[in-house]
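Take a look at this one; I'll ask things after.
Of the protein chains in this complex, one is absent; all others appear in place.
To keep things simple, chains are lettered A and B as they appear, and every chain counts its residues starting from 1.
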Amino acid sequence: MKQLISLEINGHEYDVPVSPRDVLADVIRKKVGLTGTKKGCGMGDCGACTVLVEDKPVLSCITLAITCNGKKVTTVEGLTLPDGQLNPLQAAFVNHGAIQCGFCTPGMLMSASGLLKRTPKPTLYDIKHEMSGNICRCTGFKRIIGAIELASEAMSKGVK
Amino acid sequence: MFMNNFEYFAPKTPGEAFELVGRLGKKAKILAGGTDLVILMKDKIVSPECLIDITNIEEFEGIKYEPGKGMVIGATTKNSEVQYSEIVKEKYYALAYAAGEIGSSQVRHMGTIGGNSCNASPSGETPTPLVALGAKVIVSSAAGDREMPLEDFITGVRRIDLKEGEILTKFVLPEPAPKSASRYAYMGARDANEIDCVNMAVNIELEADNQTVKSVRLVMGSVFVRPLVSAAVPALLNGKKFSDELVEKAAEAAQGEAKPITDIRASEEYRHTIVGVLARRLLKEAFAAAQEV
Partner (left out) sequence: MGAWDQRENYVREGKPSYLDERRFTQVGRSVPRIDGPAKAKGEAVYTADMVLPGMVYGKIKRCKEYAHANIKKIDCSKALALPGVLAVLTGDEAPNKWGIVPASANETALAVGKVRFYGEGVAAVAAIDEETAEAACDLIEVEYEPLPALLDPFESMARAGEVNIHENAPDNILHKGDQIYGDVDKAFEKCEYILEKEFKTGRPQHGYIEPMSAVASYDTQNGLLHLWASSQVPHYLHRQMSIVLEMPMSKIRVTLPAVGGGFGGKGEAAASEFVACLLSRKIGRPVKVTFERADVFYTSKGRHPCYMKWKIGLDKDGYIQAVDFDNTMDKGAYAGWGVVVMFYTASMVHLPYKVPNARSLVRNVYTNLPTTGAMRGLGGVQPRFAMECMLDELAEMMGISPYELKMKNAIDSGYTAINNMYVPHTEYKKCLQTAVEKSGYLEKHGKLPFGKGIGLAGGYYISGTAYTLYQSYKPHTSVTLKVDTEGGVTVLCAAAEIGQGCNTVMAQMAAEALGVHYEDVHVQTGDTEIGSFDLGSFASRLTYASGYAINEAAREINFKLREMAGGLLGCRADHLEIKDRMIYSMFEPKFKIEWATVVQKYVNSVGALSAVGHFSPPRRKGIDIITGNRIQGANIGHSPTFGFSCQIHEVEVDVETGRVYVKKVTEAGDCGTAVNPMSVDGQVEGSIMFNMGACLYEDMKFDAKGKHLNPNFHDYKCPTFMEMPDMDTNIVDSYDPTAPFGVKETGEGAVQPTFPAITNAIYDAIGVRFYQVPITPEMILKALKEKKEKEAGCGCGCGA
């Protein structure tokens, strides 16, 4: 039943045996061992499991891993710069107080990355509208919005 | 919360897809994004033996517009593509807006416009504007194509007119009339991640005087087993000068046609009220927009 699929996760090639029913979140977490991606609801309602597939934000808890065969996947671990430093978005989240319990954070960062790839200078409405699939119960969202705005500004000035 | 084991097929060409769909018949479900299907499978509401993933078939995907002729949208076009498309926004505003209000950004990037119709949930977002815009669907199989209005394709709650061996492959939208505009609105408990308690689309065309309604189409979602096309609203407005009094009458008429139910998301009475509110607002909004065209 298992099939070997190939995923390009954070720039590295992984060959993983999967059952068709395996969801991407479980494959990334259990088989590849990248546990930064979180499962908050398992039904696509909270956004904690968000990763980028071909640079687009998707819910890895309801994405069949097998449908991603040969595709490029980016997880929160893939945001960190090659020297281990935080990228501007991660740094903005840390410095602006956008992280409390941190469980929604990987999903927030991935949705925000997807947003900033498409819309480098988002308006407040853009941020609210495109981020609204990610639920946070700690922060009240305000500091997450602030962090995305700061990151957008930093990235527009060429900060890497 | 684990799905049953199933066999997975990812055809690359329409031919392969038709062959599989024909051969596997009822054993298989078509996967076209999965934002609804995977949830149903996790909840064990459906447990198909096979999944046929049609999202790798180029021919089923993409937005093509030809001035004067209209638009063809492939069934596996992601809802986010429809949401962001400048030409959809310009020509079929209600559809672009509805696509952008589906679930969340992630769901829009995963789910497809064809999936949204084939899921045939009464609260589906895009069927309502598609029907208002006069969309037809192309249903294809090894034997050839069938074409029908979307309102005939969706026959009930989670029921569609898809025969064994067939796949929904395209939506065909007519070129919008010159002085026309379309608008969409929905109501739910919150403004994101919502399952609409009512949604609605209005497509209105004006005479050259900018005042008289040449034709209007009002479609309601979530108040019937499938998208409900108002017969009473065009009967009241077509050929008449647009006025607030007429809008009031039209809204009441729409309310009269709606057959909502009470469930966990809203009561029948509330949905009924909202039909009137959205009808009033959308008719005025669409009228104002059509005047500007």
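Just so it is clear, a contact is a pair of C-beta atoms (placed from the backbone, for glycine too) under 8 Å apart; a residue touches a chain by one contact, two chains touch by 3 or more.
Since the model is a prediction, treat every value here as computed from it, not as a measurement.
Give me the visible chains that the unshown chain touches, in label order.
A, B
In the whole complex, not just what's shown, which of A:A48, A:A65 or A:L116 touches the removed chain?
Per the contact definition at the top, the residue touching the missing chain is A:A48.
Extract the touching residues of subunit B with respect to the undisplayed chain.
Residues touching the hidden chain, for subunit B, are 1-2, 187, 189-193, 195, 264-267, 269-270, 273-274, 277.
Spell out, residue by residue, where the missing chain touches subunit A.
29, 34-43, 45-46, 48, 75-77, 79-80, 86, 88, 90-97, 99-106, 109, 127-129, 131-145, 150, 154
Here is the rule we use: only the chains that are shown with their structure count from here on.
Provide the C-alpha centroid distance between subunit A and subunit B, rounded to the nearest whole angstrom.
Centres of subunit A and subunit B (C-alpha means) sit 29 Å apart.
In the complex of these two chains, what residues of subunit A are touching subunit B?
Checking each residue of subunit A against subunit B gives 1, 3, 19-21, 23, 42-45, 47, 50, 56-59, 62-64, 66-67, 69, 111, 114-115, 118, 129-134.
Over in the complex, which subunit B residues touch subunit A? Could you list them?
Contacts found on subunit B: 1-8, 10, 31, 34-35, 38-39, 41-42, 51, 53, 55, 80, 84, 100, 103-107, 109-110, 191-193.
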